[in-house]
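For this depiction, one protein chain was excluded, whereas all remaining protein chains were kept in their positions.
As written, the chains take the letters A and B, and residue 1 is the first residue of each chain.
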Amino acid sequence: MAGFREARGDLRLDAVTKTFGDFTAVDGIDLQVPRGSFFALLGPSGCGKTTTLRMIAGLEQPTAGRVLIGDTDLTGSRPYERPVNTVFQSYALFPHLTIRDNVAFGPKRRRAADADEKADDALNLVQMAGFAARKPAQLSGGQQQRVALARALVNHPEVLLLDEPLGALDLKLRREMQVELKRIQTEVGLTFIHVTHDQEEAMTMADTVAVMNRGRIEQLGAPEELYDLPRTRFVADFLGQANTGVGTIKDVEGDHLVVNVLGTPVKILKSRSQVHEGDVLFGVRPEKVTVSRTRPEGAGNDVRGVVRDVSFLGVATSYLVDMPSGATWSCYEQNLDVEPLDLRPGDEVWLTWNPGHAFGVPAEEPA
Amino acid sequence: MTTTTRTTPPATTTAPKAHRPSAGRRAQVWLADHFAILSAILVLLYLFLPVAYTFVFSFNDHGKTNIVWQGFTWEHWQDPCGVQGVCESLVTSLEVGVISTVVATILGTLMALAMVRYRFRGKSASNLLIFVPMATPEIVMGAALLTIFVQGFSGIGINLGFTTIAFSHIMFCLSFVVVTVRARIQSLDPRIEEAAQDLYASPMQTFWKVTFPLILPGIAGAAMLAFSLSFDDFIITNFVSGNESTFPKFVYVASRRGIPAEANVIGFSMFVIAVLLVVGAQVVSSLRASKLKS
Partner (left out) sequence: MSALAQVAGDPTLDPPAAAPEVKRRSWTAYVLMLPGVLWLCVFFLLPLVQLASVSLQSRYPGFPGYYYRDLNFSNYASALTDYAPHFARSFLYAGLATFLAFAVAYPLAYAMAFKAGRWRNFMMICVIAPFFTSFILRTFAWSQILADEGWVAGVLNFLHLLPNGHIINTPIAVVAGLTYNFLPFMVLPIYASLERADPRVIEAGGDLYANGFTTFRTVTLPISMPGVLAGTLLTFIPAAGDFVNMELLGPQRGKMIGNVINDQFLAVPGGYPVAAALSFTLMAAILVLVFLYVRRFGTEDLV
């Protein structure tokens, strides 16, 4: 096919920028996605993740920067010239074609001799083999989603892009599909780039997650890394919940920084803080905090508070505790016992945590 | 505590007043509830009344004028072309209709595609240019066309007749085609075309394999609309036809003396054919829809 650019290797975005008029959607992103990995682009609405995806697909062209796969520069090429396929959020199945013709569309455009057989193989992979003769309108949302996936997979692209593909599915189906997608990715070994605003989804499925905000990548790394050691306030707030407070670094005790947060001294490991002097945003995850009626011995940091709310979540119990400083902390305890800790709103409790579980990020005002 | 005669009513008291309204009140309520449907039926009857008259009078055994009922006869139906000019004008109308439909549909579809899918300089001016003919009274357009054909183009050798009729019809059908097809294109999910490109289809391939099949119903609808506008047009045709006669013009001219029943026959037949086509299309599409559901 004239103009088609063969490419092989890691996907690389090189200082990619996209502006619409005077609005900057994507601001100088640098990214490298290893071949064969499952990569998630995570962020809130409007952060630029879908725009980035579209630039990889060729549906948008960068205002500046380059898009490369391996050594091949794809910048400027049209979507039909790239070995990249997309699974769209709305599936975008061709309503006038059968399922088989939908899936065989790509191979036929590439003049594959056995397009229909390839299509059937792909449908098998997504477990939609019996639906080949139907039309998209006859399928449910979940089924259409599988077909959209097959339609992209059948072409064995270097990079497969998924634009919030699970957004329209109900919870149970979504969970099933998350497992399915991961299984398929492992089986076919293609590079998957998954765009989502659901942090749970990103963390479940991806090998590497990039958190985007306002056109920039705030942090990139394995899900555990992002969760347990966020580098910015945004990442700390966006992934899961955190008990945070702005404080000033007062002292250094061995490996720890001593921070004064609203009157209470707390410790953070130097290696787990991005800031070593001045103001810092202190944070600790709710599940790392223990609630008890009595003050525990030598646990590390501890604070006293009053229970405001208790929610039984089946697997765990969530507590909201009011602090003397005015802040409200959230604590999450697994229900290891049949009759868990019996606390009620108004009870006085001690909250403790291991200072090694706390983190410190720059305390800038969220933009 | 004062004793009062007020007690809770026994269980078998008479029910509250609204329980059994009078017949008149019930009729009122029924009328109010069904007001819309009733008036709809009345209006539909009203709409069909002239059609019914046309049908009935096609059997009229009339003498010189077909205004008053004089007797029943089949002869008009047996020989619809019996009156001079009826079938000739019908043929002219059909020919003009087909030509206008084909040209207007093609040109209009191209324009609709451009207007929905592209940005270009002069887009809003073009939009206005398309909209204004629909808002201009036919008499003004007809008058204008007459003057240009008679005074402006006379040097080129275009005389009032078939050609001028066709040119004029194409003109006023264009806007309607653009509007109809444009609506259809706008209702398409733009992601579908992106998906096609994502799957290696060049712009040409995307258009023919994906876009065109999906807008085809809109194009078909626009074509039908164009044909019916052209076929039924009188005012503009009257101005630019010269000595040619289309079916509406023939009927109008004849109306002074009384329209021959043959024209009624043809008019009613066109009605039946059109209704069959529309109903047929409906039936086909609902059959298709129910097949999909199974």
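Criterion: a residue touches a chain if its C-beta (ideal position, glycine included) is under 8 Å from a C-beta of that chain, and two chains touch if they have at least 3 such contacts.
Treat the numbers as computed from the prediction; the structure is a model and nothing was measured.
Considering the full assembly, B:68 is the residue among B:27, B:68 or B:91 that touches the omitted chain.
Contact between chain B and the unshown chain involves residues 32, 35-37, 39-40, 43-44, 46-51, 53-54, 57, 67-68, 107-108, 110-111, 113-121, 126-127, 129-141, 143-148, 151-152, 167-168, 170-171, 174-175, 178-179, 186, 190-191, 193-194, 228, 232, 234-235, 238-239, 247-248, 251-252, 255, 259, 263-264, 267-268, 270-271, 274-275, 278-279, 282.
The rule is simple: only the chains that are shown with their structure count from here on.
For the pair chain A and chain B, the distance between mean C-alpha positions equals 54 Å.
Partner chain B is touched in their complex by these residues of chain A: 1, 4, 57-59, 78-80, 84-86, 88, 90, 92-96, 105-106, 109-110, 135, 137-138, 151-152, 155. Residues of chain B touching chain A in their complex: 189, 191-192, 194-202, 205, 209-210, 213-214, 292-293.
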